[in-house]
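Following this message is one structure expressed as structure tokens.
Yeah, one chain of the complex is gone here, protein chain that is, but the others are all in their spots.
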Amino acid sequence: MISVRRLMRNLLTSGTLDTLDNELRRRVIILNLMIIAGFVMLTAFGTIALFETNVIRAIIDYALAFFIVALFVAMRIFRTFHFASYAATIAAGLVYLYIYFSPGPDSSGAVWLLSFPVIAIFNVGLRPGVVFSIVCVIVITASYVLGQIHTTFEIVNTIAGRLGSTQHSFDFVIRTIGTFIIIMLFSAFYEYVRTATQARLEEANLDLERTSQDLLNRKQQTDSIFKNVNDGIFLLNKSLCFDSEYSHALEGIINKTKLTKVSFLDILKDKIPEKAFTATADYLEMFFSPNANLELLADINPLEEAELNFQMGEGGFKTKYLEFAFARIGDEERLFKILGTVRDVTPQRELANQLLVQQDRNKKQMENLFQIIQVEPRLMKEFIADAEEELENVNAVLKSDEEDYRFILDTIYQSAHAIKGNAVLLGLETISGMLHHLEDDIRGLQDKEASWDDLFQLTVHLTEIQNELEIIRQLIDKIVSFQSSMASGSAGQRNLMLSYIERVINRLQEDLGKEVILSANRFSGDLISPRYRKTIKDVIIQLTRNALAHGIESPEERSVKNKQRIGTISIATERQDGNLTITFRDDGRGFDADKIRARAKQLAMFQNTDIDSLSNSQVIALVFREGFTSSDTATMHSGRGVGLRLVKNKIEAGGGTFKIRSAKDKYSEFVISFPT
Amino acid sequence: MDIKYINPFINATINVFEDFFKITPVVQKPYIVKNNEDHEWDVSAIIGIAGEARGAVVISFTETLAALLTSKLVNRPVSSINDDVIDTIGEVVNIIAGNAKKGLEEYRLMISLPSIIKGKNHQLAWPVRNLPIVGIPFKTSEGPFNLSVGLENIITV
Partner (left out) sequence: MKILVVDDSRIMRSIVKNTLKTMYDVDEGFIEASNGEEAFTVLENNRIDLMLLDWNMPILNGIDLVRKLRGMAEFKNLPIIMVTSEAAKYNVIEAVKAGVNDYLVKPVTEKNLYEKVKKFLD
């Protein structure tokens, strides 16, 4: 069944099927139909004529049948459809006219002729078809008229008689022509309406095609914008969920794929602080109010410079700095949407932050580095080790069950003071500054009951100091490995303790405007066992500091007193009766018992002591009591009443004893002994 | 490191222990913690902090206390660290973090969900190198636990 239909379609379209445009296809089909019908009829007529032994008619019929078969084949081969249409139409016209004139049984040739306008118009189109039909009418009319004319020229009469349809009466011709014209007009009218409709239909179709192509182009454009733009562009509906149309970059910016119908607020939740979140929810909601003040809304955008913190698991965060902008689109309240854009400015912001941090860190590091490279690395390492030991001591107290806050604060203070002294000496300003603040904080707590919160704050400061020490340690390690790769070990290094003391002197004499030399001929570092090394070093440094700050006078004062302009500090070590004795002496102003007495009377801590009844050596001993200072202003170098107290505590903690000898304006001498 | 960021965690810890376990933890003296130093804890929960300060809050428990707290919640004896314990510690610390959030509202701070690390002397991955860390020990009738906070203040434009 299907194959029959396909065969029919193939035959009728000359094998072109649907490849031709509609108009031409229609014509080819009509033509082929005509050809097939014509072939069948002509063959039939030819055969009939043969039976009637009308050989001429049979030959003509067969010849015509052959002609249209040839046409049919030519059409299939050459696809010259226009030529075929005209050829077939003209052939049909000629055959009909012949039949009309012949004139066939009962003049039935005229009946055939009547189908010509339909064939002509359908086959070659409106205008040529009408022209052909009119030509046909003219031929019929002319032949009738010619048949009625009797000219004086015999030859003309003969031709006219032969051609002229003398067989047809006037009435017959008139009716034939009338019917012919009516059929022609209707065919023409039908063809006109059909082609006009067809044209309009095609135009509409074309329009439609153009529009859809246009839409397609635009969609492709939007798609490509959405695909290639770096910013996040999105639409939010009234429930603040994403529309399906959003730029590809958005997914990367907010770290989430498949955003359609996802709530924007859900994305923000837990990524911005609570307060900002509530404000954002309120803010976006306001866009959907019909009387929203859009200008004002643009002004108060809470996500203008948003910081979104994305949780990365393991307690980590990835921070993104995003700039959002929102605008309302749609004219009708029902159709309101928020058009949002978001730009990721994380790299810029991070760079700016990093620069700031880096600048700060570099400044600190340069400061540290500058100091560190000037100081012998061994000294630096020792400083770090000592400082860490101090902090560990503090930490041990913090971790113990000790509940006496005063004692704890005191421990922290003394350790901080000891570290600070060395830090100042080595020029580590960041650390010494931090320690100085810590000391201030503890002093601020002197007169009140310290609370847990106070202790907490102090501990937090200690952790920061510890952290800073760690940073310096890392720096020193780098330098040491660098230096050791540069230089081979130096033999006969000077005793580290003496280097230290010389540093203290050099540094302080500049700051205090004094001139001092160190005499250490009778000093031997080898005598000091490692057990006492740190204690002795701390004590001697503190004593040196005190000597410079309080003991040794300015060069001018010394001149007035008839002393050498340059002061002398001497240290000596000695082993005696199994004891190690260290003698520290300065030729300064010595202890002035009267002055100490007067100072003690000013201090609140001695309110209940009868100062006047004490002996001179007892008065000197007051100097070692907590909170005693003879300098009125606390400077970084000394004062703060801890200097000598620290000496006393250190010696006692190390298991040693000490004696003081002093003569006013001549000298003071500390004799310190440790058991060996 | 500013203590205004830490106090909400301390208060939240005490409140949650009182509400959930009817145990009143007593805060002990704070101390200095060094990066990667050895410790005696068996299980820790770490909460990341980002925003105007960056770092982490770590709550550490002994196996005994962690198991005991879990058995109180699940109503049957638990003796060692199993999945229930991990879940419980995670949940408790989550509630502590949630409570602390209220006290942190006025700051531009974000806190992450806790992640749990277990094992004897387990390594804690502090999010920032060279971070000052303070330890805050707590004593309870059922044994000690510990809060450690490492924070660096952020300098921003």
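A and B label the chains in the order they appear, each numbered from 1.
Keep this in mind: a contact is a pair of C-beta atoms (placed from the backbone, for glycine too) under 8 Å apart; a residue touches a chain by one contact, two chains touch by 3 or more.
Note that the structure is a prediction, hence the values are computed from the model and not measured.
The absent chain, not drawn in this view, touches the displayed chains A throughout the complex.
Only one of A:283, A:405 or A:452 touches the chain withheld from this view, namely A:283.
Only one residue in the set A:293, A:446 or A:524 touches the chain that does not appear here, and it is A:293.
For the options A:147, A:302 or A:656, the residue in contact with the chain missing from this view is A:302.
Residues of subunit A in touch with the missing chain: 275-276, 278-279, 282-283, 285-286, 293, 296-297, 300-302, 304.
As a convention for this text, only the chains that are shown with their structure count from here on.
Rounded to whole angstrom units, the spacing between the C-alpha centres of subunit A and subunit B is 32.
On subunit A, the positions that touch subunit B within their shared complex are 270-275, 307, 309, 311-317, 319, 349, 352-353, 356-357, 360, 391, 394-395, 398-399, 402, 408, 452-453, 455-457, 459-460, 462-464, 466-467, 470-471, 474.
In the complex of the two chains, the subunit B residues touching subunit A come out as 1, 3, 6, 27, 29-35, 46-51, 54, 56, 101, 105-110, 112-115, 125, 127, 130-134, 136-137, 154-157.
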